[in-house]
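With one protein chain withheld, the remaining protein chains of the complex are depicted in position.
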Amino acid sequence: MLGTSGNLSAVIQREPLRLAMSPSGVDKGELTAEQVLTIDEDARVVNDHVAKPSDESLLHIRIAKQLKAGAVLHTHSVWNTMLSDLYAGDGGINIEGYEMLKGLQGVKTHEHREWLPIVDNSQDMPALANTITTVLNKHQDAHGFLLKRHGLYSWGDNLAQAKRHVEILEFLLETLGRTLLAQNSRR
Amino acid sequence: MLGTSGNLSAVIQREPLRLAMSPSGVDKGELTAEQVLTIDEDARVVNDHVAKPSDESLLHIRIAKQLKAGAVLHTHSVWNTMLSDLYAGDGGINIEGYEMLKGLQGVKTHEHREWLPIVDNSQDMPALANTITTVLNKHQDAHGFLLKRHGLYSWGDNLAQAKRHVEILEFLLETLGRTLLAQNSRR
Amino acid sequence: MLGTSGNLSAVIQREPLRLAMSPSGVDKGELTAEQVLTIDEDARVVNDHVAKPSDESLLHIRIAKQLKAGAVLHTHSVWNTMLSDLYAGDGGINIEGYEMLKGLQGVKTHEHREWLPIVDNSQDMPALANTITTVLNKHQDAHGFLLKRHGLYSWGDNLAQAKRHVEILEFLLETLGRTLLAQNSRR
Partner (left out) sequence: MLGTSGNLSAVIQREPLRLAMSPSGVDKGELTAEQVLTIDEDARVVNDHVAKPSDESLLHIRIAKQLKAGAVLHTHSVWNTMLSDLYAGDGGINIEGYEMLKGLQGVKTHEHREWLPIVDNSQDMPALANTITTVLNKHQDAHGFLLKRHGLYSWGDNLAQAKRHVEILEFLLETLGRTLLAQNSRR
């Protein structure tokens, strides 16, 4: 996670919902246990902490509730930023026929068809959270989505699985991006 | 080896065949000695171990037997995934005229012509193992092969040589991939 | 910072101006506290030191004075060198619509429009410093500028902020460069 970008969360209690959440504006590579916030389902800090939760906490909460995800990761990479832009007009990216897809939870064959939705970026978090809800209702088997020119969200039953999903999706996005360039040269 | 992808094996006994094999679903960067399985020529675990061998054990066994290889490595990289796709229609990739080829066992000059076969990917391991046998019979001097949109297999007399072969083939695939892109710009 | 390239400075006193400045010809990855020079506003070394300040000290001084910057960083990267060349004819690069822009001081939305001016390179430092003054007067909200086929200058209230600005601008330049290549393939 470059500089202060990206964020992560993990469910620590379901009823009522409590998320451990990375704080805003902190270098994630240097994140310490004391800096982690506990937030409720309205993104209010409930532990004794002065730090501000990330603006994007509402998206984490929505994913955790709607998908019963145990952990959510959000990353900014050159490849996910670039492809979220190039394929925005299609509304998403189709990833199909790659062995690496089998690393996604529940996928048993490379013939799997993964649709990675792309959502327009916004600074209006409640509105964006509602858009995400609609998109995830429509694509209930998705393992992630992209915010246009912004980054990738992925999730899992726990942080280890969410991390694996991010690594796999980033690998496949880089592969798709490089293939797009080279296909032209083979024509 | 990214996430839980890729695997490796080493022959520990020839008659009857015994392979030390990486387990399924374990992060190879964190592989410990206790996690390594011992399997027989039917991919059954023969040491006292509850873990499941990789689905691809049958391919390792076939390579170890047919080519008398002492070690087999299987890697997923962006470049090998992408080129296995772009050149699948040709049935393989011709690598010729590179000094780096001399790092492959038995190669004495850059004028060597290395044919890297590409095989269609499949989840039917016994069938895939039979295809591999046919391909390796036809290309007896090959130092590796690609599974389409899946990855690279290479081998050697021992793990050090197999690792050297993987590094060299990965280097040459990246070089070929970038040359393909740039050749267009020079036309 | 590759080899002996790139340099950095930090204001240690405003009146009269004193800058801590990396010395010329030293590998910045191995920079020690003893090697750091203290210079005045005419780039003369004022601490007891035999080393020569970087030729580009005049640019650091100009930025520190004109923009009240607390720290200045100058980096050479493949992407900033290449894009400073490709876009030199436009006089700068427009960076717009990226979430990552919010990491730049004072930027609140991805809809921000960042203009990164490109200035012709020169070995005549007093002349180049005057050109920079003119450019920074014209683009008072800029967070950095490029010297053509040379590198990136960025700054901040302190070294941590200047480093964050460099990381963000380098990320965005790589993203723009790769998008430029791939856009062609999508047409």
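Every chain is named by a letter (A, B and C) in the order it is written, and numbering of its residues begins at 1.
Heads up, the rule we're going with is that a residue touches a chain if its C-beta (ideal position, glycine included) is under 8 Å from a C-beta of that chain, and two chains touch if they have at least 3 such contacts.
This structure is a prediction, so every number in the text was calculated from the model and none was measured.
Although one chain is omitted from the display, it touches the following shown chains in the full assembly: B, C.
Listed residues B:Gln66, B:Asn158 or B:Asn184: the one in touch with the omitted chain is B:Asn184. Within the set C:Val11, C:Ile93, C:Ala129 or C:Leu147, the residue that contacts the chain not displayed is C:Leu147. One chain is missing from the display, and on chain C it is touched by residues 2-5, 76, 78-79, 81-82, 85-86, 121, 123, 147, 149-151, 177, 180-181, 183-184. Within the entire complex, the positions of chain B that touch the omitted partner chain are 97-100, 103, 108-110, 164, 167-168, 171, 174-175, 178-179, 181-186.
Basically, only the chains that are shown with their structure count from here on.
If each chain is drawn as a node and touching chains are joined, the picture is a simple open line. Overlaying chain A on chain B by C-alpha atoms takes a rotation of 90 degrees, rounded in steps of 5. Distance between chain centres (mean CA atoms), chain A to chain B: 32 Å. Distance from the chain B centre to the chain C centre is 46 Å, each centre being the mean of its Cα atoms. Residue positions 181, 183-184 of chain A each touch two or more of the other chains.
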